[in-house]
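Before we start, here is the structure in question, set down as structure tokens.
Excluded from the complex is one protein chain; the other protein chains are retained at their positions.
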Amino acid sequence: MGNELIDFVIVSVALLAIGIYGLSVKRNAIRMLFAIEIIINAANLNLVAFGRFIPHSGGQTLALFSIAIAAAEVAVGLSLIIVAYRMYKNIDIADFRSLKG
Amino acid sequence: MIELTSTPMILVAILGTIGLILPLIYIAKNERGSNAFYATITFGALIASIGVVIFKILTDNVLPSALFSKDVLVDDTFGGFFAIALLIVAIFTTVGSYNYMKNKGNPAVYYSLILLSTIGMVLIAYSTDLVMLFVAWELMSIPTYVLVGYIKKDPSSNEAALKYFLFGALASAIIIYGISIAYGLTGSTNISEVIHGFAVLDANMVPLALLSIGLFIAGFGFKMGLVPFHMWLPDAYEGAPPTIAALLAAGTKKAGFAATIRVIVLGTVALNMDWTFALGIIAVMTMTIGNIAAIMQKNLARIFAYSSIGHAGYILIGISIAPFSDIGIQASLFHILNHAVMKGAAFIAVAGIIIALGTSSLDKIKGLGRRMPITALGLVISLLALAGVPPLNGFWSKLMLFGAALDAGPVAPWAPWLAIAGVLNSALSLAYYAWIIRKMYFEGETEKRISEPKSVIAVMIFSIIFIVGIGIFPDPIIQFAGTAAPTISLSASP
Amino acid sequence: MSVIAPKFRFSEFLKSLTDNIFWIIVILTLIGLPIIMIALFFIPMPVYEGELINPFLAFTWMFHPELALPLVKALLVTDMFRIIVFPGFGFAALLAASVIFIERKMLAKLQLRVGPFYCGKVEGILQLMGDGLKLMTKEIIIPAKADKPIFILSPLLFLGAAAAFVALIPVAPGWVVADIDLGLIAVFAVIGFFPIITVLAAWSANSKYPFIGGIRALFQMVSFEIPLILSLLGVVILTGTLNLSEIVQSQASFPWILFLPIGAIVFFIAMLAELERIPFDLPEAESEIVAGWLTEFSGMMYGLVQLGSYVKLYAFAALFVVVFLGGWTGPMIFPPLEEELILEGKTIGPITIQTPGLPIFSMEFFSGVIWFILKTAVVIFFILLPRGVFPRVRIDLLLDLGWFKLIGLTFVNIFIALALLYAGVFGPGGML
Partner (left out) sequence: MVDAAFLALSVITIGSAIAALELRSLIYGSIALMGTLGGVAGFFLLLDSPFVALFQIAVYVGSIAVLILFTVMLVKRELIFKKIEDPKRKWAGIGLMLIFMVAIGAIILDSGLKSVTTDEPPVDFREIGDDFLTYYWPALILMALILAGSVTGALVLARREDEISG
């Protein structure tokens, strides 16, 4: 192995930070979904990297779980976005203003 | 390997089978079946499972207290306690939906999702492995994203669902990041091994462990509605169908506390970290902001949403002082059960009001005491219990919480302040609860009585009996909470 | 009388000819030869009789055939040869191109027509070349409001994905471009790219018929991927491996289609849907939506997509052969070469045949490839046949078939596999 654990973890942290930036800045529902996907991928990268360096199979197993769960989550999220688009003709969540208080 | 006959696996078997069969029946049947048909099946399944849990606990087939095992699940009293509380909430939701979901479309999937979400919540309380915890967490969350947006024609329902989904997905992403760090530090996902690993960590690795615990607090905090992470909560609870809001406020939030107790409390103890003070500050902030914001609301569902934020703060008192006081966790558990019933009943009452009046706005419920006497009575009782008026159950659990805080005083000098903040907040909350009661009973002209939804009446009667009954005889439940509470001091020295 | 070139002068014609030849020579020397040299340097050269055969001896090779054979042998085992020529793209493209011709001819025979006839003296055999030349010389029209980068790249990506698919298919023992342990999963990963490329191509044209076709293709491909994957699960359960070569080796005595016929049938139907063949050619339904997602492609871009889809057809047929029909396994067709022919040469009548370095291929390899091609041809025939026979189905019937019937059947298939496993027919202690 030419690469060290720290390299992978740094990339993962960078992805996490980018995801948090996206979630805090973007107001487009689909882009926010992108940001969440990026965070989940950062976590998966972390898991597999730790699992490789321990070495232990649990990291890969958990990464598989998390990938499958991300797929389920995206399916639900996108169907919510489609419903919202049908109603508002828009995907910008700053324009959804029926709830206030 | 965990046996197939242990409580969690039986629950998965019962609820999962029914949950998967319902949509299949819907597809297979020609006339599609009515709401009542599916509600009855769901109700039966939930009653059967709660029966199983109680039977298992009464026959002493269950391990005492909160234990750890070498497996992903453990069949202990802690899980059983939460299972009972959460199944009661699920039953409330189902029964309330019997009238609420009439003619709303797609009943089969609705009930099936409630069942799936219930499995998730219950298994969180039973799980002793981070992977299991995460998967159960998602099983709890994903169906509720759908359920909150279930009324597709209603823009507010959809908006609520979208916000809830985005924050929920962020929360789970954060949790899995936390798990990844914890796994990396200890090489295992089993919670007991993680905690033992944390306890023997090198000094230079400790900041990473703290980061992991912090991520867990943030992730679980989103679901529990702790204060920096609470912004989605009022919108979601207001926009969601009120029955589902009951499930969220009384169910998923409690499951979040179960996860917290399983992971964070024990993890922090293992790290020998004084996180209790930070948790205490979060507790005070949570209850204060929740209660102050609740005063300014004009909508019943929104008021209850903020009030449930406030109650998350009360529960957190007990958790934050857990290492210093023997009854901290016990009081928290007791309050969790009480709050589940009280808040569940309150939201179901809102559902009844919406069925009858079409709105839950505070202006429209004038004279409700004469128009819908039983619903109003149930609402009043649960409001008084939420405020902590003796001799209702909320009084006893709050008393225990504040007592525990005072009890911890000698060790942690800041702990009594928590009790003071709690008492002040309770007084504050009584103000807006009284405002609602005044609206219902002392305003508006005498109007005709309107028919109340039968299922809501059933929930109201049950909750009145429960609240008053426990208010008068609190001892058995307190004992039960005591057996379910984990003993913190033991696991501090692994 | 029409004149092709009104100002035709023979001298100018000669000049242009010599000009062309001159430039070709210059370009080849300046660019072509260095490229060839560089490429040859990356290929490990064989050592023959104590001397390394290097590219600078190129002229020597020409006059010494005994040097050429080891060179050819050395070339055959390089990765580049595998990727470009034999089990890789060239082989597949050749097969795919012949499939295009055979399809037209066969459909014509089925429908009592003649089919391609004039181009090439025998049965229009050169028709394909003519079509290719036509496509290459045609103008490439890009719609004005198209999303140009995606629109231009998508045919290439389509062909690339098809080539990646081909790279995973083992043709003979050891003859596969990418022999990975997780071959079947890699196949699924590659198949997953097709719907994306299709829908991107359709969207980027910014035109309604391509978009409708693309969305149809998306529905169809995504929903048939599930039965496709599940139908292969039975074989995976029985063999306990995901490596395609090992799956073939497990069928040395009998092909899996004998034991898992339901899986094979489901796979075949799902394959038809993935390939957008009749009766599932809704994405290209020419009588409804012009040419579906291919509508806006013109010239060579259309040609690339067509080539890609036929390469994909070959790859699917080959996958069917590998998983269910036993791949290259089969009785030997040719007797193995005689020992003395290889070693010292053999005298047949007046001629003495001496073949140093032979055989280039072993006869097992040869017969394996022939079996493989034969089986693939049969499968391709059955893929082509429905086009002459069946009408097109409606989209809701198609999705209904995919989601309810095929998925149900795949579970039956999996239970059969499990039953075979637990009954002890296969697996530890069983027949294998």
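To keep things simple, chains are lettered A, B and C as they appear, and every chain counts its residues starting from 1.
We take it that a residue touches a chain if its C-beta (ideal position, glycine included) is under 8 Å from a C-beta of that chain, and two chains touch if they have at least 3 such contacts.
Since this is a predicted model, take the numbers as computed values, not measurements.
Across the complete structure, the visible chains that the omitted chain touches are A, B, C. In the complete assembly, the contact with the undisplayed chain comes from C:218, out of C:218, C:232 or C:416.
Only one of C:89, C:158 or C:203 touches the absent chain when the whole complex is considered: C:203. Of the candidate positions C:156, C:180 or C:300, contact with the unshown chain belongs to C:180.
Here one chain is not drawn; of B:123, B:160, B:227 or B:428, the residue touching it is B:123.
Although one chain is not drawn, its touching partners on subunit A can still be listed: residues 1-11, 13-22, 24-28, 30-31, 33-35, 37-38, 41, 44-45, 48-49, 51-58, 60-61, 63-65, 67-76, 78-83, 85-86, 89-92, 94.
Mapped onto subunit C, contacts with the missing chain fall at residues 147, 150, 180-182, 185-186, 188-189, 191-193, 195-196, 199-200, 203, 211, 215, 218, 222, 225, 396. Seen from subunit B, the chain kept out of the figure touches residues 1-2, 8-9, 12, 16, 19-20, 23, 71-73, 105-106, 109, 112-113, 116-117, 119-120, 123, 129, 131-132, 135-136, 138-139, 142-143, 145-147, 149-150, 152, 184, 202, 204-205, 207-208, 211.
Keep this in mind: only the chains that are shown with their structure count from here on.
Judged by the touch criterion defined above, the protein chains form a pattern that is neither an open path, a ring nor a star, and not fully connected either. Of all chains, C has its CA centroid at the greatest distance from the CA centroid of subunit A.
Averaged Cα coordinates give subunit A a centre that lies 26 Å from the centre of subunit B.
Subunit B and subunit C, compared by their mean Cα positions, are separated by 58 Å. Separating the centre of subunit A from that of subunit C, both taken as means of CA atoms, is a distance of 37 Å. Not a single residue position of subunit B touches two or more of the other chains. Remark: subunit B residues 130-131, 134-135, 138, 142, 145-146, 149, 152, 155-156, 158-163, 165-166, 169-170, 172-174, 176-177, 179-181, 183-184, 187-189, 234-235, 238-239, 296-299, 302 touch subunit A in the complex. Contact residues of subunit A toward subunit B in the complex are 9, 16, 19, 23, 29, 32-33, 36, 39-40, 42-44, 46-47, 49-51, 54, 56, 58-59, 61-62, 65-66, 69, 72-73, 76-77, 79-81, 83-84, 87-88, 93, 96-99, 101.
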